[in-house]
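Complex shown without one protein chain; remaining protein chains in place.
Which chain is which? They are A, B and C, in the order written, and residues in each are numbered from 1.
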Amino acid sequence: MNDIFTTLIAERWAYLLTVVMIIIGLHAMMMKRNLVKKLIGMNIFQGAIILLFIVHAYKFGASVPVHDAVLGDHPEAYMNPIPHGLMLTAIVVSVATTGVALALLTLIYRRFGTIDEIELLQKLREEP
Amino acid sequence: MSGAHGAEAVVDHAVSMGQSHLPILVILPLLLGCVLVPGLGLWRRRWAYPLTLVAFALSAYFAFRTLFAVLEGGPLHYTLASWAPPVGIELAVDALGAFVAAVVSIIALLVAVYAGEAVRRENPVREVPFFGMMLVLLLGLTGMVLTGDLFNLYVFFEVSSLGGYSLMAIGHKKAPISAFRYLIMGTLGASFYLMGVGYLYLLTGSLNMADVAGIISTMGLNPALLVSLVMMVVGLGLKMALFPMHLWLPDAYTYASSTSTAIIAPIMTKISAYVMIRMLFFVYDWDLFLNVHHIGDIIKWLAIAGVFVGSIMAIGQKDAKRMLAYSSVAQVAYIGVGIGMANPLALVGAMLHIMNHAAMKSCLFLVTGSVAMQTGAQRLKDYAGLGRRMPWTFAGFTFAAMAMVGLPPTNGFFSKWYLVLGGIEDGEWPMVGLILASSLLTAVYFFRLLERVYSKVPGEEQKPAGAEDPSFRMRLPILLLGVGVLVLGLFNAWFVSRVLSQALPHGMSLPGF
Amino acid sequence: MRWVPQLTILVTFVVLVYAGFGLPEFGDVEAPANTHVSDHYIEHAYHDDHTPNIVTVMIADYRSYDTLGETVVVFTAGLACLLLLMRGTRREDEA
Partner (left out) sequence: MIRRQENVILDVITRIMVPFIQIFAFYVIFHGHYSPGGGFQGGALLAGSVFLQRVVMGRERSLSGFHVKLGVPFGVIGILVYGGTGLVAQVFGGNYLQYEWLPFGLDPVWARNTGILLVEIGVAFAVMGILISIYDNLSAREGEGEKR
């Protein structure tokens, strides 16, 4: 038990926090009736994955990944730049997905006058 | 220090010239096309369609050049910006990648020929962005196929997904709802894939597929490695509509416009299947995970369940497109069966089925689109007697339907043949029986439809107006695909011996080649 | 069938926590992710490009193809909004 405590909570607490956030996002995506809330859940989910990358870029005692003449070329002096760069791309992708989703929601609202999933399903069943 | 060090770094990492530019040339026409078509098209509308066709044609031409170059000279590697992997991104094209890229680009070209008139009739207002979006979709898909980098694959995954979501939202009034569900599911799938990449990166420190494969082969089993594999299978399974994650698919295919369905249905799920093959067999140690740890068995049995669920649901449908959508669920599941069995013959069957199913499904969806456009018929009962009125269209349909069932001279027979051979090699007799039985189920719904199309003569009162073959430009792709189904069947030996035997992963070889 | 989503969420949670046992520790300087390619970037970025910001060098030079894809993603989103919400589509939507 103590061992599990050390490995999970003392040494990987940041990872556990991202897992909690992933679960919150997943819950919102699956359980919420309002489609905008689903979308917010999706954003939380993607944000959590971004954090999953970023927390592992952290190195104890390192500085930001901007080259500095004082620090020189020592790898242990800078944080890992790769997750930062990748997640810049992932953030943009997430923004773009949100944009498309909002366009779809606008279209749905214009056509059906609601964004509640249950009501939409009812309307789907009623109309041919 | 810095100057000397810098120069040395340049010499070290700038790969020598003389790499073949073919892989990037497959992507460039699509990239330039997808910005130029909206850019010029919104200004001069009539340029949009010719530009689209030129972009698709150039891309297909280079894809075939790439395929033949790979078959002659072995895998091509193209380092972007000349940073050797794992520092930079490389396009790594082996026989499998070149094969799938060629298949995808030729199908897309044929659908684009059809789209010229179809989009003008279905969605005249949206014509220009629609063509742009088709190019974006194909750009994403070819990018996924050709890349050799895990994260780059994710980026193009999202390019193609966004294209897919928005194309799916065009069409029936209800299309945006199903497209939104598809968006939630697809983003969930892509995010799971990204998590899988994340775990792999945290364990290996690299994003290049070949490099990652080399590192994890020496690593042994690790909880995070196992979870990354599960995440990728779940994420790609969601996009591929593998049972039980197929629930988004039928609505999405049914309500989308016929051109959207015709370009998305044949290739999008296939590319996810291709990526799954790429990951499971070329990045992970396939023997360890699929055979020793029995993940292959899970995939295999879920997939065969999907074959039956899809086929049985298809039998119960009354709407033509929805029936084809459920049959897509079943057919994609065959690819899953091939992946899960993880032996050379079954894998060849799965790869062959990627091509074969793309050809037959695009033909079928083009026919339903033409029928809906010419007569307005969408329900199966409205198809009665159409075979005599639209002979050319339904000639193509008949060939494709025979291929779906798996009758011998058509290509559908041969992919199932290899799956069955693979099952026999594994001694999986129940699986062999189930595959054969599932063909009968497919036969039930297609022969029922064919019988209705050809033999019933309708009464005068239900004679639909305008029931004749569509124009030549819409008919040509249908006929080419219908003939292609036969030709691909007759020349399947060439594909297997020349292409797919080179496409197998390390440690696998076809007996007899 | 109400329990299916809950079960999925629970399974995901367990699987993700299980994965934690195989991951490197938080802030570990020696973790593979922080050494293999990362070291190469940190050591060479400034000398390859005379650009101190290592992340910029990475996204715009070493992995510029990714950034090209990213730009295309943004462009796709814009095109999608145009495709879905274009003017003149309103009448046809009501049909």
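The rule is short, and it goes like this: a contact is a pair of C-beta atoms (placed from the backbone, for glycine too) under 8 Å apart; a residue touches a chain by one contact, two chains touch by 3 or more.
Since the model is a prediction, treat every value here as computed from it, not as a measurement.
Asks: If you put the missing chain back into the full complex, which of the shown chains would it touch?
Replies: The chain that is not shown touches these displayed chains: A, B, C.
Asks: Out of C:Ile9, C:Ala33 or C:Ile59, which is the one that touches the chain we can't see?
Replies: For the chain that is not drawn, the touching residue is C:Ile59.
Asks: In the complete complex, which positions of chain A touch the hidden chain?
Replies: 64, 66, 88, 92, 99, 102-103, 106, 110
Asks: Can you list where chain B touches the absent chain?
Replies: 6, 10, 14-15, 17, 19, 21, 24, 28, 31-32, 35-36, 38-39, 42, 78-82, 128
Asks: Tell me which stretches of chain C touch the chain missing from the display.
Replies: 47-53, 55-57, 59-61, 64-65, 67-68, 70-72, 74-75, 77-79, 81-82, 84-90
Keep this in mind: only the chains that are shown with their structure count from here on.
Asks: Across the interfaces B-C and A-B, which one involves more C-beta pairs in contact?
Replies: Of B-C and A-B, it is B-C that has more C-beta pairs in contact.
Asks: Hey, how far is the Cα centre of chain A from the one of chain C, in Å?
Replies: So the centre of chain A lies 9 Å away from the centre of chain C.
Asks: Centroid from C-alpha atoms only, then distance chain B to chain C, rounded to Å. What do you get?
Replies: Distance between chain centres: 23 Å.
Asks: Could you check chain A for residues that touch two or more other chains and list them?
Replies: If we look for residues of chain A contacting two or more partner chains, we find 26, 56, 82-83, 86, 89, 93, 96-97, 100, 103-104, 107, 111.
Asks: In chain B, what residues contact two or more other chains?
Replies: 151, 155, 158, 162, 165-166, 169, 173, 176, 201-202, 207
Asks: Of all residues in chain C, which touch chain A in the complex?
Replies: Against chain A, the touching part of chain C is residues 5-6, 8-9, 12-13, 16-17, 20-21, 23-29, 31, 33-35, 37-39, 41-43, 45-46, 51-55, 58-59, 63, 66-67, 69-70, 73-74, 76-78, 80-81, 84-85, 90, 93.
Asks: Under the definition above, what is the set of chain C residues touching chain B in their complex?
Replies: Listed in rising order, the residues of chain C that touch chain B are 15-16, 18-24, 31-38, 40-41, 44, 46-48, 61-66, 68-70, 72-73, 75-77, 79-80, 82-84, 86, 88-89, 92-93.
Asks: What does chain B use to touch chain A in their complex?
Replies: Those in contact with chain A are residues 151, 154-155, 158, 161-162, 165-166, 169, 173-174, 176-177, 179-180, 183-184, 187-188, 191, 194-195, 198, 201-202, 207.
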